[in-house]
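Shown here: the complex without one of its protein chains, the others still in place.
Here is chain A:
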Amino acid sequence: MVQTIHPASYSRDNKGMIMQIMNISTPRACFSLTLLAWAISGVLNTAHAEGYEIQKANRSGVKSDSWSCKQCQPKTGRQGNASATLAYNDGEDSRFGNRTGTDKDGLVGAVGADMQYQAESGYHTRLEADKLGFDTGSAKLTTGQPGHYQIQLGYKGLANYQYNQLKSPYLTDNDKMLLPENWVEGATTQSMPLLQSSLIEQDLSITRDRFNLGGYYAGHISSSSRYKASVNYQHENRSGAKKTSANILTNSVMLAHPIDDSTDEINARVYFGGAGWQAGINSQISQYKNDHQALLWQSAYTPTFGATYFGQNAVAPDNKAYRIAAEASGGQNGHNILMHAGISNMSQDEAFLPATINGPSPVLPTGNLDAQVDILDMVLKYSGRITQDLSVQASYNYQDRENKTAQLDFPQVVTDSFHQGAEQNRLYDKRSKQFDLKGKYRLTPSAYAEAGYSRDEVIYSELDRQSVDESGLFAKLSYRYSPAWSAWLKGETLDRNGSEYDPVTSTQSPSNPWLRKSYLADRKRQKVTLHTDYQSDIGLSVGASLHSIDDDYDHTLVGLTQVSYLGYDVSAQYLISDNLSVNAYLNQDWHDSDQAGSNRFSTPDWYSTSEEKSTLIGAGIAYQNLLDNRLDLGLDYSYSDGQSDTEVTYGINSPYGDYYSRKHNINAYAKYKLADSMSLRFDWLFEKYQDANWQNQNTTWDTVPNVLSFGDISHDYNAHYLGLTLSYQM
């Protein structure tokens, strides 16, 4: 993701409409995250329903009574272990903390535990704790009778450390970002006399504290049917700061925007099941609250028009979402059907900020957006075994996203001085229908062929194209050459087109009539994957695959015209003995894309190619039970390198500069058993990391006259973590 320093892309205090758009767009990001989580949970729930009916297997001859697992017998009473860690952590560059779980520099400590109590009655209680003392510590207490009821109380810390070495003269005071009291404004960054002496380090990291309380209750309705009801509540607090920008006219500043917000979520589900069927209802409610109402920031620049000493940006608005879904699955005689339907609603009615705080703000048509978005989604799936050798799967997905927000005329303020008429908020509805059909045929006991057809139809509103559809065909051939060797080859072709391309005219910045936006443009895609596995009976296994994708935007004159991916990966593991194993892997990917543009608002006159390359290489060794079964050793090393080279040709060729990141990692440990109940573990983590981006490389706070930036936003560090952990087995 290229971060462009371009004032035009900054949200601006004095651009009424932009702030309103932010009000809409930010919750969409929150919603989409939540939806993703739901989608994933949905997949997990239904995965078992897609199988080939294990409950229908012929089990009459199975003597399950003799399967009793002697080692699995739950031990009653108390047992567990506790540990304490003392470590040296190099926190000079906080980014290393993403690896270790803490960004503190110097000595750090944490404790961990895993203790459980099992009663004869089946009652079970467990307390788990990990890295408590670090930002990413966690703790969980569960109690109940597994399979019947359970209550769970948990805590988990998450942290994302970005930068701690960037400097800026700004100080945060609640909703305000202020400059030192004696600050002297300048027309440009070079003419701010106190800039250098006012610089202070900004901590750009975000930590989350996630608490949850939940439980389930399960029982039988009859001998063949059962039910399970569960409810879970989660509260998450987020705090820290992230990089943002703000501007007044063309003068902009980079800010460490404070983040303090919370999300509450309740999930409740009731499921019923029996032999060959399952049905249930699940529902979610979530609410987002931002502790900040706005971001008020002091301008570092000499006011140009009037007394523009402050600017104000909107922040993510409070919002709510709920969802309720029902699903049912079942089948018999080799035929299975799954049905799913859900409705979701997202809303926000946060009060608008004034379009500008500098001078009179134009009257807005409403006090808040009162945004409402409804989503209806339905899934119908069938899978069946038609003959002994042929199985078929078909699915139909329908999703309708309807924005029910009122469409109003909002005043369009380009800058404080230019009021450019009215513009309506856009509603961007989307309706998609997706159909998949595939069949799998066993040719011989060691070979099978698979083929499928897919069709995806999407209808949009207020975009350059009203409808886009994509059809695809794939074929896959799998072959097992020997018990050790197997391979498969898959080829897929997809063709996307749609209704007439008609650029939206109701905008202040119409797009070039020759431009075809890549997500709406006609496209022909070819995918090929070749995969092979080797597994010997002497402990060696090797896997390799080669994949390529070619995208041809065949009717695009201006825009993305061609993309190609090529990659391979190879991995090997060798179990030399019961105690000694080694592994190694190598992966390389190339991603090239071609783009055509026009400086004349016409046919193309400039062309750019972007060549991205990534390499990941690593190896590891694990040696256990040394020194009379007292010592375990492990060492892993990995190197990753990603880079992008972009060249623009507008007659003459202009290559962009450095854009890369490189990382070496070493992870070594030694675990020594001091006594039967006590062991000492030593960990050494090492990371060498370097990245660069030509857009800010070798810049300082005042390199760009109208951008008071963080300077060179890059990392270059060698960091170590040395930890000693003492564990006691109870």
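Structure notes:
Note that a contact is a pair of C-beta atoms (placed from the backbone, for glycine too) under 8 Å apart; a residue touches a chain by one contact, two chains touch by 3 or more; residues count from 1.
Here is the rule we use: contacts and distances are computed from a predicted model.
The subunit not displayed here is recorded in UniProt as "Decaheme cytochrome c", chosen from "ATP synthase subunit a", "Vacuolar type H+-transporting ATPase subunit K", "Xylose transport system permease protein XylH" or "Decaheme cytochrome c". When you scan A:158, A:171 or A:187 for touch with the missing chain, the hit is A:187. Considering the full assembly, A:652 is the residue among A:107, A:307, A:538 or A:652 that touches the omitted chain. For the options A:118, A:361 or A:548, the residue in contact with the chain missing from this view is A:548.
Residue A:706 is the one among A:372, A:624 or A:706 that touches the chain missing from this view. In the full complex, the hidden chain is touched by chain A at residues 6-8, 187-188, 249-251, 301-302, 304-305, 414-415, 418, 420-421, 508-510, 548-550, 562, 564-566, 590, 592, 599-602, 605-606, 649-654, 705-706.
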